[in-house]
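Missing here: one protein chain of the complex. Every other protein chain is in place.
Chain IDs A, B and C follow the sequence of writing; residue 1 opens each chain.
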Amino acid sequence: MASSTKRTLAIILGAGPGTGAALAKAFAKTHGAVALLARNQDKLASLVAEVEQAGGEASPFTCDVTQPASVDEAFKNIKHKFPEHSVTAAIFNANSPLNPGPFLELKEDDLRPNVELNLYGAFRFSQKVLALLLEAGGGFYGISGATASVKGSAKFAAFAPSKGALRLFSQSLAREFGPQGVHVAHVVVDGIIDTERTRGWVGEPEDADSRIDAADLAQAFVYLSQQPKNCWTHEMDVRPAAEIF
Amino acid sequence: MASSTKRTLAIILGAGPGTGAALAKAFAKTHGAVALLARNQDKLASLVAEVEQAGGEASPFTCDVTQPASVDEAFKNIKHKFPEHSVTAAIFNANSPLNPGPFLELKEDDLRPNVELNLYGAFRFSQKVLALLLEAGGGFYGISGATASVKGSAKFAAFAPSKGALRLFSQSLAREFGPQGVHVAHVVVDGIIDTERTRGWVGEPEDADSRIDAADLAQAFVYLSQQPKNCWTHEMDVRPAAEIF
Amino acid sequence: MASSTKRTLAIILGAGPGTGAALAKAFAKTHGAVALLARNQDKLASLVAEVEQAGGEASPFTCDVTQPASVDEAFKNIKHKFPEHSVTAAIFNANSPLNPGPFLELKEDDLRPNVELNLYGAFRFSQKVLALLLEAGGGFYGISGATASVKGSAKFAAFAPSKGALRLFSQSLAREFGPQGVHVAHVVVDGIIDTERTRGWVGEPEDADSRIDAADLAQAFVYLSQQPKNCWTHEMDVRPAAEIF
Partner (left out) sequence: MASSTKRTLAIILGAGPGTGAALAKAFAKTHGAVALLARNQDKLASLVAEVEQAGGEASPFTCDVTQPASVDEAFKNIKHKFPEHSVTAAIFNANSPLNPGPFLELKEDDLRPNVELNLYGAFRFSQKVLALLLEAGGGFYGISGATASVKGSAKFAAFAPSKGALRLFSQSLAREFGPQGVHVAHVVVDGIIDTERTRGWVGEPEDADSRIDAADLAQAFVYLSQQPKNCWTHEMDVRPAAEIF
């Protein structure tokens, strides 16, 4: 039979509007098929439609990364849908809630979703995708960080610990899997990504360059995924020109 | 006549043998009474005896910091035992398991105890002690870190994330509570503390200075607790002279 | 009729074989004309030939960045040669000598060339190119760092200080000129770049991916130079997959 060329698949977790959607579209253009994982089935459906309209191939997989069974199920479904594809890229881009506030007024429930996502969720998702990336003989695994990954600001005690954890987790994976051909990179997103949601919080941007454009951020991940093996970046920051840092 | 001098209390979590015991003895000498919190009642009893033998005042409080109810209970008991004391120092020195191993062989249960201790446990304990430290008009809160707090090494994916989290958590608290008079300091313990347990893992030390002496480490915390308000250290590393870093 | 389209120029300091040559070729392809600055006239000439052979436009400018007059002269010559070009990119990629050795055996002359290059030289070159970049309405300024920029290893007391200085210098420029439209980025090159010179030091590479390919490193600078203004990276590391870090 015809084609012996194995096709490639990128698995993207956190495929909501904003960065997730931008990552989906970018990797569908540059990488191959994309498997989109998110909790919300409706949002997934409309994102798949967007990717297909742009000529890409995408499939939705409902997945709540805080639930082990849901992760197992999603990866079973991915395998079923793409039995012959090589998974050569994956992104962990889960949105977790800032839940800012004076520490003594925070509840454990403000911390919990961040821990569930950025520690347990990242752990589960990473085990799945790293096994697949090794099976494919190597590839790229990108992880979204934030200012809070490197600096614990006042009132961010519900959020910063989980992002700091995710950064050290990325480092540990990068050091273990790099020599095995898997490039793990952590991107410190230091600025506000311009989305409906963030406009709801902080209003319209003053000028075009004061907020991060999700499509441009996605290109940073694409760039990292294409770095040759002799020249890998394990951490980079990105921020708008006007951002104070 | 009733004494008008309010006495001071230090609350130390993680009061097992090794660093916990050394902290208990050191703060009992320099600070006032010490409330010792740990899960193991027997170890607590023998530690209290040690402190008392050295002329200090110590009380044991069974506390499993991973259980909210247990933390509530312990602090109720502390209040009952020391109704008039000012809490002017506290230490979070919980030992959590390294659980090293290739990432794909780790189980969520290898991660869990670290998360329960260094994220949820630290959160609970910190809310209790910070409220008391504010009530006392300020004081010192020390948090024990590790090499893994600042560097995610290969095979440490079960441990490093939680220590990285605890470090960013410390930073967030330091920035919020510093202006309110509470000095939060994070100590990066970079080296092996010489205890029965670590000798079991790595054998006898080659020479006296190649392992950290818990009593000397405790003095670092005492020093930090005594820094005047114009000259606070928020992070310091400690390691043996021979340690490679 | 005279063209109204203003052409662009990239100014690259340190245009020897290796990274300098690779940067020259890469920016000549993607950016416009390139002005190549180095001390050695012969090397410059052969590099210009290489760039032109590949269809690029390059001009050589003899420049010893450790001599103020030489820097003045070089920029006068650049202006004379390219009176109408907009300078929209610049790279500081000066090779300075490691001069490793036990500290007590080092001479001030081991430190001197690094200071002259990475402090004074960078200062002079940066004043020239930043003025031109501002004049052009903004642009990119890339600075080559090293492992020694972020970590002072034993025996590197002649080299690491100057690279640490260059990194903080980059940060200061990034913060001052970012809001004015100039993107200053520092690249931490953590690994051995595969050149004749490094093969002379450490022998042939074991495998293709254990040394950094200068052409791939140059692409990292090209990528940074093309980042849109809403999504700038100010620091990134690059290293081979096999590098221990």
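Just so we're on the same page, a residue touches a chain if its C-beta (ideal position, glycine included) is under 8 Å from a C-beta of that chain, and two chains touch if they have at least 3 such contacts.
Just so you know, these numbers come straight off a predicted model, no measurement behind them.
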Review point. Looking at the whole complex, which visible chains does the left-out chain touch?
Key: B, C
Check your understanding: Among C:54, C:131, C:208 or C:244, which one is in touch with the chain left out?
Key -> C:131
Review point. For subunit B, which residues reach the chain that was dropped from this view?
Key: 175, 178-179, 181, 183, 194, 208-213, 216-217, 219-220, 223, 227-243, 245
Check your understanding: In terms of residues, what is the contact footprint of the unshown chain on subunit C?
Key -> 68, 102-104, 106, 108, 111, 115, 119-120, 123-124, 126-127, 130-131, 134, 148-149, 151-157, 160-177
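One rule holds in what follows: only the chains that are shown with their structure count from here on.
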Exercise for review: Note the connected groups of chains, using the touch definition above, after excluding subunit A.
Suggested key: B | C
Exercise for review: Could you say what rotation angle superposes subunit B on its sequence twin subunit C, using C-alpha positions and rounding to the nearest 5°?
Suggested key: 180
Check your understanding: Can we say the copies subunit A and subunit C touch using the same residue numbers, with more than half in common, or are the two sides different?
Key -> same
**Study point:** subunit A and subunit B, separation of their C-alpha mean positions in angstrom
**Key:** 34
Check your understanding: How big is the gap, in whole Å, between where the Cα atoms of subunit B centre and where those of subunit C centre?
Key -> 47
**Study point:** Between subunit A and subunit C, centroid-to-centroid distance (C-alpha), Å
**Key:** 32
Exercise for review: Would you give the residues of subunit B that are in contact with at least 2 other chains, written as numbers and ranges?
Suggested key: none
